[in-house]
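Only one protein chain is missing from this complex, and each of the others stays in its spot.
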Amino acid sequence: MIRAEVELIVPFHDVDMLGIAWHGHYCKYFEIARCAMLDKIDYNYMVMKATGYVWPIVDLQMRFVRPAKFNQRIRVRAELVEWEYRMKIKYLISDAETHEALVKGHSIQAAVDAVTGEMSYASPAVFLQRLGIDDDVC
Amino acid sequence: MIRAEVELIVPFHDVDMLGIAWHGHYCKYFEIARCAMLDKIDYNYMVMKATGYVWPIVDLQMRFVRPAKFNQRIRVRAELVEWEYRMKIKYLISDAETHEALVKGHSIQAAVDAVTGEMSYASPAVFLQRLGIDDDVC
Amino acid sequence: MIRAEVELIVPFHDVDMLGIAWHGHYCKYFEIARCAMLDKIDYNYMVMKATGYVWPIVDLQMRFVRPAKFNQRIRVRAELVEWEYRMKIKYLISDAETHEALVKGHSIQAAVDAVTGEMSYASPAVFLQRLGIDDDVC
Partner (left out) sequence: MIRAEVELIVPFHDVDMLGIAWHGHYCKYFEIARCAMLDKIDYNYMVMKATGYVWPIVDLQMRFVRPAKFNQRIRVRAELVEWEYRMKIKYLISDAETHEALVKGHSIQAAVDAVTGEMSYASPAVFLQRLGIDDDVC
């Protein structure tokens, strides 16, 4: 199971007039956890590009359960749940102390050839190898 | 039909290392179109709060069809599609010249009593009146 | 005189808990006006890079005179005030209606060779030509 968790403190500049984190900022928290997860399997954006692919986000869904407040310590978890044809990652943001869920969501990324710009209908071998999957067996 | 459209130019600081607008910034473009739409019915965040409610986003979905580039002129449309029990808004971001779709999405907001913090299961009368709907008839 | 002016509306996501635009967001407003100014002389970031230079910001100063509020219509002016050895741009953000000054500032950019990464002690000819200045005469 490929997964990463990061802890963050909600910064002042992410909090809106109503005293809660503006919903759009959670995309950044997802990004930070996603990058930490990709680093773990040595497949971050630099490696992706160097090995011939970019992986644009094609779909993002977020459910806001409870608002986060200024200075609140939060935990952001990213977990890879699909990898064969595309990359689907699930997210959970929760309070670092009470573990109450704040935001749930997922993102879907598709592999695109960095040179031709064409979308790939199966995950590139270099990515599957990072996951310990032998491409030939698939 | 309640709807608003705004035109924006993708600013330099929204563009990532891959030369495309980072996906999370589209939340801001949605916000700008949503606020323009709410202004049209005289029910922006200041009016909401002054009349006793806040409307946190509880759900957001985005589908990224084509990447936007630096300096690209884009059009963002927000359209109210549900209002009785909650506020559901559909979005379409497209190239301002070619009209090619770039991003599609929707958001769902729920009315929350600004004093008690309790979620309201039906839209407050003050909002429905803004839409020209007589609350008693509903 | 090289100068550009843009009009913006302070968006909801730029406003903090105290009900005013968070000071760091003015960097974005400066950026938008700077890009509009550079577009006017056909020397935007794409042209810079295509003609061999990048121009990182090396110095930025901002003085906050009056806070901007949510939905306030503001005007951002950028004006080129130095060009021979470096690019110095002055900014003024004011209320679009009352013309009251909100923020003043300036930025300094230095030309860096895009290939070698070395800083250039004089402005590249391609930039001066955009300004209508014959490099040889300087």
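First chain written, first letter: the chains are A, B and C, and each begins at residue 1.
One rule holds for everything that comes next: contacts are C-beta pairs under 8 Å (C-beta built on N, C-alpha and C of every residue); 3 or more make two chains touch, one makes a residue touch a chain.
Predicted, not measured: the structure shown is a model, and the values here were computed from it.
Enquirer: Write down which of A:46, A:65, A:81 or A:122 is the residue touching the left-out chain.
Expert: Looking across A:46, A:65, A:81 or A:122, the contact with the absent chain belongs to A:46.
Enquirer: Pick from C:18, C:101 or C:122: which residue touches the chain that isn't shown?
Expert: With C:18, C:101 or C:122 as choices, the missing chain is touched by C:18.
Enquirer: Kindly note down the residues of chain C that lie in touch with the hidden chain.
Expert: Interface residues of chain C facing the absent chain: 17-18, 20, 23-24, 27-28, 30-31, 45, 49, 54, 56-64, 67.
Enquirer: Spell out the interface residues on chain A facing the chain that's missing from view.
Expert: 9, 11-13, 27-28, 31-32, 35, 39, 44-46, 70-71
Enquirer: Under the stated touch rule, tell me which residues of chain B contact the chain that is not displayed.
Expert: Where chain B meets the chain not shown: residues 12-13, 15-17, 19, 22, 24, 70.
By definition in this document, only the chains that are shown with their structure count from here on.
Enquirer: Which chain's centre, taken as the mean of its Cα atoms, is farthest from the centre of chain C?
Expert: A
Enquirer: Determine whether chain A and chain B, two copies of the same sequence, contact each other through the same residue numbers or different ones, counting it as same when over half of the numbers at the interface appear on both sides.
Expert: same
Enquirer: CA centre of chain B versus CA centre of chain C: separation in Å?
Expert: 30
Enquirer: Need the CA-centroid distance for the pair chain A / chain C, whole Å please.
Expert: Here chain A and chain C have centroids separated by 33 Å.
Enquirer: Give me the residues of chain A that touch two or more other chains.
Expert: Correct list: 17, 24.
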